[in-house]
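For this depiction, one protein chain was excluded, whereas all remaining protein chains were kept in their positions.
On to subunit A.
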């Protein structure tokens, strides 16, 4: 056995040696003398080819003296990776910024340069910039894209059962009940194994219609409102009420499982974020999107719009001039129209309107009409201590669905934990 493998081993060693030699010669030559290469750290591993084939070439065409290297790290490891890279001085020149509290901590630790005065930074609305401001109110990241959340539905199932898209919570319950009574399909493709999506795609999607978007969110921040107030308890109750329409064994179904359930045509409705427009329609299903239903007909409609990606400048970068040219370009509508078109499900945060060629992305964008927009409830200031309201909400929502904890008890736990460290900013 061993003697048979020996030639193979020798061959492998030779191949590796050759490859290494190839690398070292390739790295030496290549770039011309006056070309600056900047690195772009980010967590969008899945968009690598879209950036490398569409976005970055467009930039390099306009700026032939600058090359951009796309350097992705999976979203779960991104914060840890950036922190260790920056602390050891090997951080990328420009990098994606998490919204709100994590970024505020990074700004405080001196990771970023202040971007006030950057060309194009004033082309964004204040709400777009707010997610990446420091305590001094200055912008530290260029807003790239936001995400929305809503309900995907299978149009074939809806027409087979003669259902209409619900606009109020009462209609929503009727639709779910009708699908359940029919028995052929799972009403709601939703599992509770991944706590984050219960929070981001369900509570923060249905909830703003209960706590009136920014009124409730800012009320929690300035201390005039508590999570134990009726509007928040009702929102948690609305999530809890979905339980009887979720598939059997939902307690251990993951985010990926529910996507399969929906795309195989076995479930009628799936609460999810706009980033999944491509995945949700990948199997050729006729998919539509409806907005989170309001409590009573005629109520003001609220919609979650979450600032998702910003890009900031590493304070230790050695190529700041080139990096600033890239950031200015990211702030321009040239970039925005390419990006939101090639990466459907992400939405421009610039003040100039942009068109979407993906039909589902356009449907999502249309949900914004007449709706008041609000980011996720937990991420601004309320997650800067221990326990962060964000992680705490994930765990508590799991107890609501898996263990039958009541909405009152759930909100009381969250408020007590929040009170243990948070002093409202007046």
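One rule holds for everything that comes next: a residue touches a chain if its C-beta (ideal position, glycine included) is under 8 Å from a C-beta of that chain, and two chains touch if they have at least 3 such contacts; residues count from 1.
Heads up, the rule we're going with is that contacts and distances are computed from a predicted model.
K.L.:
Which protein name, taken from UniProt, belongs to the chain you can't see among "Glutamyl-tRNA(Gln) amidotransferase subunit A", "Sugar ABC transporter permease", "Cell shape-determining protein MreC" or "Na+/H+ antiporter subunit C"?
P.N.:
Result for the unshown chain: "Sugar ABC transporter permease".
K.L.:
Quick one: which of A:251, A:370 or A:408 touches the chain that's been left out?
P.N.:
A:251
K.L.:
From the list A:38, A:261, A:306 or A:373, pick the residue that touches the absent chain.
P.N.:
From the options A:38, A:261, A:306 or A:373, the contact with the absent chain belongs to A:261.
K.L.:
Of the residues A:45, A:62 or A:80, which one touches the chain left out of the display?
P.N.:
Once the missing chain is taken into account, the touching residue is A:80.
K.L.:
Against the chain that's been left off, what residues of subunit A make contact? List them.
P.N.:
These residues touch the chain not displayed: 75-76, 78-80, 83-84, 98, 101-102, 105, 108-110, 191-196, 247-254, 257, 260-261, 378-379, 383-384, 386-388, 390-391, 394-396, 398-399, 402-403, 417, 420.
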